[in-house]
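My questions all concern the structure below.
Missing here: one protein chain of the complex. Every other protein chain is in place.
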Amino acid sequence: MNKRMNLLMFSGDYDKAMAGLILANTARDINVDVTMFFAFWGLFLLRDPEKMTLEDKTIYEKLMTVITPKGPEALPLSKMNFSGLGKWMLEEMMEDQGAPQLIHFLKGARKKNIKFYACKLSVEIMGFKAEEFLPEVEIIDAQAYLKDALDSDMQLFI
Amino acid sequence: MNKRMNLLMFSGDYDKAMAGLILANTARDINVDVTMFFAFWGLFLLRDPEKMTLEDKTIYEKLMTVITPKGPEALPLSKMNFSGLGKWMLEEMMEDQGAPQLIHFLKGARKKNIKFYACKLSVEIMGFKAEEFLPEVEIIDAQAYLKDALDSDMQLFI
Partner (left out) sequence: MNKRMNLLMFSGDYDKAMAGLILANTARDINVDVTMFFAFWGLFLLRDPEKMTLEDKTIYEKLMTVITPKGPEALPLSKMNFSGLGKWMLEEMMEDQGAPQLIHFLKGARKKNIKFYACKLSVEIMGFKAEEFLPEVEIIDAQAYLKDALDSDMQLFI
């Protein structure tokens, strides 16, 4: 039987998203099953920048849609972001090393049969619509997450 | 035999406390045993706002008592807190969805036979007294936490 890894992606930071996606891709390379469950700020990583909508949203939901990072490339660093300067420098350093950018790790993960789940309660509270997310994303509740996590060989809260 | 979940609550952020308590409540709903071990900033969630005391405390301990969030409702967001504006907006959005507030998830957890432990070393360093916490809270050391965590089916650092 395969090993299984379950990641709860909570933070919505560029660097932590990177960490989670590198682990997810690497796990698939050694045939480990991977579930990524995105909650709260983690949902920002799943947004398709092309598919933002303001329809049928309250004023708060519109604000949440507009003032938050639209898609993976817009996420800030958890540290030393310096209004984007630190992040820009880190991206340059990654390019110097020939390391893939966040968007490539995300693209890799989407091709590697990783399960992408969005937290139902978080989606409702923030007022996001299912069609604003990447097409792979399935919306599930905390109970479904827990059952998956409890049957996995490792779980991380990122 | 029941499954067991162990959460190390470190951060003291409103949103992460919410995440931990939602997981804890949901786990109990499917009959999973739950331990929550609160350390460092996580202790702020366990303080009873009515029971603050300054007696027998050093000047640093008095400061720590007074300048830190007194109880669950006073915790800030880990992101986009905007001096409380972001948190206020999030709470409004939760109310719009009929989602329970943090205090209700905490109340639920207290009724559901979840073990609440406070980290002995953190309590000593911050100078809190046992009577400043909710009555369910038991103070244990890192070794007791580890034994519980190692025997659990999943562990998260929140």
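Order of writing sets the labels: A and B. Residues in every chain begin at 1.
The rule is short, and it goes like this: contacts are C-beta pairs under 8 Å (C-beta built on N, C-alpha and C of every residue); 3 or more make two chains touch, one makes a residue touch a chain.
Model, not experiment: these values are computed from the prediction.
Enquirer: Of the residues A:M5, A:L46, A:M64 or A:A142, which one touches the chain left out of the display?
Expert: Touches the omitted chain: A:M5.
Enquirer: Check the options A:L23, A:L43 or A:L75 and report the residue that touches the missing chain.
Expert: Final answer for the missing-chain contact: A:L23.
Enquirer: Please pick, from B:F10, B:F105 or B:F133, the residue that touches the omitted chain in the full complex.
Expert: Residue touching the chain left out of view: B:F10.
Enquirer: Even though one chain is hidden, which residues of chain B still touch it in the full complex?
Expert: Contacting residues on chain B, toward the hidden partner: 8, 10-12, 39-41, 58, 60-61, 63-64, 67-68, 121, 124-127, 141-143, 146-147, 149-150, 152, 155-157.
Enquirer: Which chain A residues would touch the chain omitted from the figure, given the whole complex?
Expert: Listed in rising order, the touching residues are 3, 5, 15-16, 19, 22-23, 26-27, 29-30, 32, 78-80, 89-90, 92-94, 96-97, 99, 153-158.
Methods note: only the chains that are shown with their structure count from here on.
Enquirer: What whole-number Å value describes the gap between the mean CA coordinates of chain A and chain B?
Expert: Chain centres of chain A and chain B, defined by C-alpha means, are spaced 25 Å apart.
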